[in-house]
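Heads up, one of the protein chains got dropped from this complex, but the rest are sitting where they should.
So that you can tell them apart, the chains are marked A, B, C and D in the order they are listed, and the count of residues begins at 1 in each.
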Amino acid sequence: MELFLQQVFNGIMLGSTYAMVALGLTLVFGILHVPNFAHGNLYMLGAYVTFFLISLYQFGFWAAVISSMVILGVVGMLVERFVYRPLIGQPHINMFISAIGLLILLENSVAVVWGTSAKRIPHPYPDTVHLLGITTTQQRLIVIVAAVIMIILLQLFIKKTIHGTTIEAVAQDREGAQLVGINVNWVSSMTFAISSAFAAAAASLMAPIFMITPTMGALLVMKAFVIIILGGLGSMQGAILGGYILGLVESLGGGFISAAYKDVFAFGALVLILAIKPTGLFGKESN
Amino acid sequence: MLLKVEKLTKHFDGLVANNHISFDLAEGEILAIIGPNGAGKSTLFNLISGMLPATSGKVFLEEEDVTGLKPHSMAERGIARTFQTTTLFDELRVMDNLAIGYRVRTRTGFWDALLHSSRWRREKEETEAKVMEALEFIGMREYAYHFVSTLTQEAQKRLAIGVALMSDPKIMMLDEPTAGIIQDETDGIMELILRLKERGITVCLIEHKMRMVMDLADRIVVLNYGEKIAEGPPEEISCNPAVIEAYLGGEHIA
Amino acid sequence: MLKLRNVATNFGNSVIIRGVSLEIKKGDFVSLLGSNGAGKTTLFRTIAGILKPCQGTVEFKGRQTNRMSADKIVKLGLSLCPEGRHLFPQLSVHKNLMMGAYIRRRDHKGIKRSIGQVQELFPILKERKEQMAGTLSGGEQQMLAIARALMSDPELLLLDEPSIGLAPLIVKNIADKVKAINEMGTTIFLSEQNANMALKITGRGYVLESGSIIMEGPSNQLITDDVVRKAYLGA
Amino acid sequence: GSTDQEPKAPEQEQADDAKAVDKVEKEPIEVVIGFTGPLSGPAAQYGKDNVNGIEYGIEHINSNGGITIDGQKYTFRLEAMDDQADPTQTINNARRMRDQLDVPAIFNPVFTSIAPLMDINSEPDNEFLMMAYSSTPAILHLDNDLTVRIPPSFLIYVEAFADIAWNEGWRNGAMLVTLGGYGDEWREAFREVWEHKGGKIVADQPANYYTETDYSTQLSAALATNPDFLLVGGPSEPTALVVEQARDLGYKGPILLVDQAKQDHVAKILGGTDLMHGVMGVPATADVGTEFAQEFKKGYEEKYGVINTWEAVWEYTAIHALAAAMEEAGSVDDPKAIREAFPKVFPLTGEEYPAEMFSMGPRGAIHGFGGVQRIDDNGEYTTPLNYVWWTDSQDVLDEIKGVSQVGQIELMKIDE
Partner (left out) sequence: MKYNKFLKQNWLYLLLLIAALSFPLVISSRYYIQIMITALTWAMAALSLNLILGYTGQASLAHAGFFGLGAYSLALTTKAGLSFWLALPLAGAFAAFIGLFIGLLTLRTRGHYFAISTLCFGVIVFIVAGSWIEITKGATGILGIPKPTPIPIPFIGELSFTSQTNQYYLVIFFLLLFLFIIYRLVNSLQGLSFMAVRNNEVLAEAVGINTFTTKLLSFVVTNFLVGMTGGIYAVLMGGVSPTVAGSNLTFFWLAYVIIGGVATMAGPIVGAVLVTFLMEYMYSLGEYRLAIFGLILIMAIIFFPRGLVGVFTRLYQKIKDYFGGIRGGGAGQNAAKSRKANETL
């Protein structure tokens, strides 16, 4: 029982990471339909920025996190402007290739400039916590709580303001959006900025627990794509729920059945769910 | 009876788009389906052609129960259709569009293609001949090598009819074949539809252009709010008070 | 209000609009006739800034707009109800209307009023408030497209074949409403395949053929013209 | 492009020598040594550690004037190519280096790439020496005549760890070792040895150390079995994470690190040994006690800005061995001769090398020592114990003890 609780906790912690990254990606992939496979690299970049702010410029942890979000927001805008905007109107698969190009570019630039050895941010909150038979650290609790807060904030922003609808409008009919007076380029820019800032926030919160390397986002981004598809393209609830489901499937499947095959459970679950419901859990559209 | 529609019903969540609609389609006739916007005309087409599953009700084609079949099986059995918003293979040329329309009558598969079997040759020639004939029929011979995206709306509407025609259908269901077409050319399409009839093809037509409907149709079915409110020959329908009230308005024939 | 001087537009190598000049004054109600493929839609898209002319100038409210992006032009007070509708298929009818009022999104009262007006014009839009636009019937979508174009409360309204796919009763209804809107001060430029209707309600008309204006004049004159009658009125 | 400096055929060389006996200074000829391995992607740092070691070795060889064969001086240059651990690219790189740079030897540190290289290194007229950096015994089973296996077999550590653990009275072990060829074999080997002794593996929860960052799942499952010790490890950096997360989950017991993870490196990442009480693993180079090790550590860290790993240490020593073998064989471009000369260049001992190599076994395995070091309950490093893998007799061991600088050496008898 204790082990079960512990694994559930582990799953929630993992799920928080996943949900945050997937939610950022939902904006650009789920809603805007840009298959930004380089999202994981923006996440990675966010972690590096936080690392350098803390280690070189002696920023406090939270100051670094926020600055990193701002910086990555700008990076996201640049990415949209120079990598994806020129491809509007071309087949989707072309954007995918250019995403792969960006992924290779970012990962290797970081490796060349900052080296391949792993970086570490000192734990701001290293103390161990015991509750309900679960052992963990303060930092992990902070990650979970912060994730929930950020998720709620983003939800409110998208659902309660007109901006969410605006992004959807741009994605669904670019020309229609222009005709009602939406500056589609600006909306795309902002969407990328928010998405990247979100990735940076997730990475920075996680950085003290994990290790910062040029390839840290590689597997994560794949999982984020899986989560979004699992939840249903464009559905925010889907992305959040999908993130936590994946986290739990991994921790429970990995912990109780087989660690080597834990990703097989996660990826296999998706194939099966889509075989039953081809548009994901909350999906409405089919392409 | 060629086609028999029996109590077809379609619910979208709370909305009843078609409610117990029944009618028959006799061989060789032109039947028009009219009704206000949102009356359920296109939905009815979608149910008959298998694009949507019906909530209840049945469709019989030549006495055979074909309810719930997939669209491709419907096409194979001889029900061809066009779409309200012109739908074509817009990346392809006019002649390819037509050739694809005939695909349902050919059997060339992987091995035929690979080994250039006699079937491959026969069907290739057959398809080419059919395409030429169809081009002639819809009057688009000189457009054979044009890409669909460069055609005018009118040419696209014609081509859509041509593609449907390619499958040698028994029934052709045309959803607003002249929407957005100027009067002059509407007449051209009317003439095309009459020639379909001459070929022995049964036509089922949705149209809002009343003059055209009255000229062409042998019979008219009128829908309103998902219900069939009238059925009969054009003269009768045009004086039917319920139809005038729901659809035509005071001065009929716009 | 709107002035085109020698405007030309092309797709790749083919020139679609060839040196069109026209002028529309404030409060005018003008129709544009032309056969299929004449270039009406292309001309409207050029005026709205979706397409950029390769030659000539477009002036709207005294400002040169041929280099301006479409959304800026909308903010100046021009609204196009486009061919092909360009709705947001996965948004509800209500949200589509809200997006139509995007440029005045802070004017909550005004939006409410406008929504009331378009719902009165097309009662079905009220019934189907929460239905996704993409699942509306063809005619319902067309109504929504017109309604959305009205939502921005434009000074110049471009209507590209608004009657497409609409039932006769509704067409008549729209004709009356559009005329009323014009009478309330909105300038309207209308492209229609239903030439009869168009010429009956507008004051002036242009005839476009193969990308050039071949005829212009008061509607009541055009309606009696033989060429027009034959091609567009089917007489 | 070094076409003009191509090493000359031996006969030609001798003729040249005859003519120029009394010419005092001859231009040294540059010999290019090949390396292909992961220099980008998840295993990039591992690849770089290897490259650094070779490069550092070459620098020393060259600054000492290179090698001399028949009066001709030769210096070295390393051509390091990235293959991202993709065997296809490995082959392409090897072909290129053979073809355009005429390299006599190619270093590679990834087992799945070494194997296909061994498929082409014996092609007639196109032979090259396979300098294989992989501690898995599988290399030797491929029976390739032109292979040199550089690091000591990890079986040394397997046996040593098992012995020590058994003597401590631990019986139940839980494993959380990296996935992958190396890790899989390690787990297998340890399980075999441990169960042979009568111990039990109560949990086997592998994780991909290259791609994963959170090991809580596996750790929770492993710790729930109440093991006497944990066996963990992969590359040092993620290994440090595993150690930390194990402690965060409340585990206080002993942790054994497989040889790929380096204790000093782990400690550096964790900011000291606070979390590492009761850890056992491969000692820091500096602690092994050869004379040269300290100097090496200092120089290396200054040059590359990272801790010197054992990869660097062994590669450094291996390139020296290669150079010596060339000198011994009297050729820089005859892989067969060089390979045959290899056994004669040993031992390489601690006055000049950070690690010691004693001899070469029948299938190209170099015999060196493997050390085990523990961190005690106060966080202090204990003196390392060193083992030599050897199939020969006690006499040879005594001989080694005579020349070795590393202090305490134990014999370990294993069949690879």
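Just so we're on the same page, a contact is a pair of C-beta atoms (placed from the backbone, for glycine too) under 8 Å apart; a residue touches a chain by one contact, two chains touch by 3 or more.
Nothing here was measured: the structure is a model prediction, and the numbers come from that model.
*Asks:* Out of all the chains shown, which come into contact with the hidden one?
*Replies:* Those shown chains that the absent chain touches are A, B, D.
*Asks:* If the hidden chain were put back, which of A:55, A:108, A:155 or A:185 would touch it?
*Replies:* Residue touching the chain left out of view: A:108.
*Asks:* Based on the whole complex, identify which of B:17, B:47, B:75 or B:237 touches the chain you can't see.
*Replies:* B:75
*Asks:* Among D:55, D:127, D:159 or D:185, which one touches the chain that has been omitted from the display?
*Replies:* Of these options, the touching residue for the absent chain is D:185.
*Asks:* Mind pulling the chain D residues that touch the left-out chain?
*Replies:* On the side of chain D, residues 39-40, 81-82, 85-88, 91-92, 95-96, 98-100, 111-112, 115-116, 119, 123, 126, 136, 138, 142, 179-185 touch the unshown chain.
*Asks:* Which residue numbers on chain B touch the omitted chain?
*Replies:* 49, 51, 70-72, 75-76, 80-81, 83, 87-93, 95-96, 99-101, 103-104, 106, 108-110, 112-114, 116, 120, 123-124, 127-128, 145, 163-164, 166-167
*Asks:* By the contact criterion defined above, which parts of chain A meet the unshown chain? Give residue numbers in ascending order.
*Replies:* On the side of chain A, residues 29, 33, 35, 83, 86-87, 90-94, 96-98, 100-109, 111-112, 222, 225-226, 228-229, 233, 260-261, 263-264, 267-268, 270-272, 274-275, 278-280, 283, 286-287 touch the unshown chain.
Methods note: only the chains that are shown with their structure count from here on.
*Asks:* Using mean CA coordinates as chain centres, what's the gap between chain A and chain C in Å?
*Replies:* Taking the average C-alpha coordinate of chain A and of chain C, the gap between them is 42 Å.
*Asks:* Two or more other chains touching the same residue: where does that happen in chain B?
*Replies:* none
*Asks:* Once bound in the complex, which stretches of chain D touch chain A?
*Replies:* Touching chain A from chain D are residues 40-42, 44-45, 48, 179, 204-207, 210-214, 216-218, 220-221, 224, 237-238, 240-241, 248-250, 269, 271, 305-306.
*Asks:* State the interface residues of chain C toward chain A in the complex, per the touch definition above.
*Replies:* 48-50, 69-72, 74-75, 79-80, 82, 85-91, 95, 98-103, 105, 132, 148-149, 151-152
*Asks:* Give the list of chain C residues in touch with chain B in this complex.
*Replies:* Going by the criterion above, the answer is residues 35-37, 83-84, 124, 131, 135-140, 142-143, 161, 164-172, 193-195, 197, 230-234.
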